[in-house]
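See below for the structure under consideration.
Every protein chain of the complex appears in place save one, which is left out.
Our next item is subunit A:
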Amino acid sequence: MNNEQGDSRLRGNLYNYILTIADNSLILGQRMGELCGHGPSLETDIACTNISLDLLGQVRSYYQYAAKIAGDGRTEDDIAMLRTEREYVNVLLVEQPNTDFAYTIARHFLFDIFHFLFLTELQKSKDLTLAAIAKKSLKEVSYHERFTSDWIKRLGDGTEESHQKMQTAIDDLWAYTDEFFNPTSAEKAMAEEGIGVDITALKKKYYDTVSEVLEEATLKVPESKYFHKGGKQGIHSEHMGFLLAELQYMQRTYPNLEW
């Protein structure tokens, strides 16, 4: 393989790798944004919307970088808004719906613990742009983790009803947690280059941290060993199409729309 091929393969892997990171935050940001005006109280409504905006701010940095790497004239908006469902590589967890507030919190909590561990490692990336985005995002994500962990404890260790709802949400969403730790070819390649994070090494710490919070919340750590996967390969759940319809509506109806 000559240098040019090697270089183009590296760029392809880097581009896919950036999407693997950014799509999680974009889709979760969209889910949290759906609660704008529909939160359980004015205060939690604003909190959820703030978190959504934090995530969308982070994805702008990633997609701008991806657009630069792709170098084919596409902008951050094209990459964020105009791909087909199969081209999104977020994990299945983040596209799961806001069934109730317990699901919203459980989904975000199960993501936050991963996100925090992931960004902590990504700060050490040889790719200085990714390291800088990770460093900046980490402060926001530390707060997200604190916010959702607090709510897990409040609802888990709250009333009989809130405990039961929180347990149901955790049990249901548990099956989506293992997907984080199955590396794609881009993730493997980037980890080998010292650009990406070796996610398999985060697994034990992830489940230890999650279990610690659940136990403090008097919730049972699910024992199920059956896990869904596919999102990272573009095979999504039935919820994804509806989410994308709402996400992409403006750009598709008014192409090249700008605020």
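Just so it is clear, a contact is a pair of C-beta atoms (placed from the backbone, for glycine too) under 8 Å apart; a residue touches a chain by one contact, two chains touch by 3 or more; residues count from 1.
By our rule, contacts and distances are computed from a predicted model.
Per the UniProt record, the absent chain's protein name among "ABC transporter ATP-binding protein", "Ring-1,2-phenylacetyl-CoA epoxidase subunit PaaB", "L-serine dehydratase" or "Acetolactate synthase small subunit" is "Ring-1,2-phenylacetyl-CoA epoxidase subunit PaaB". The missing chain, though absent from the display, is touched by one residue of A:N3, A:S41 or A:S224; that residue is A:S41. The residue touching the chain not shown here, chosen from A:Y88, A:F101 or A:F147, is A:F147. Summarising the interface, subunit A meets the missing chain with residues 41-44, 46-47, 50, 146-147, 150, 154.
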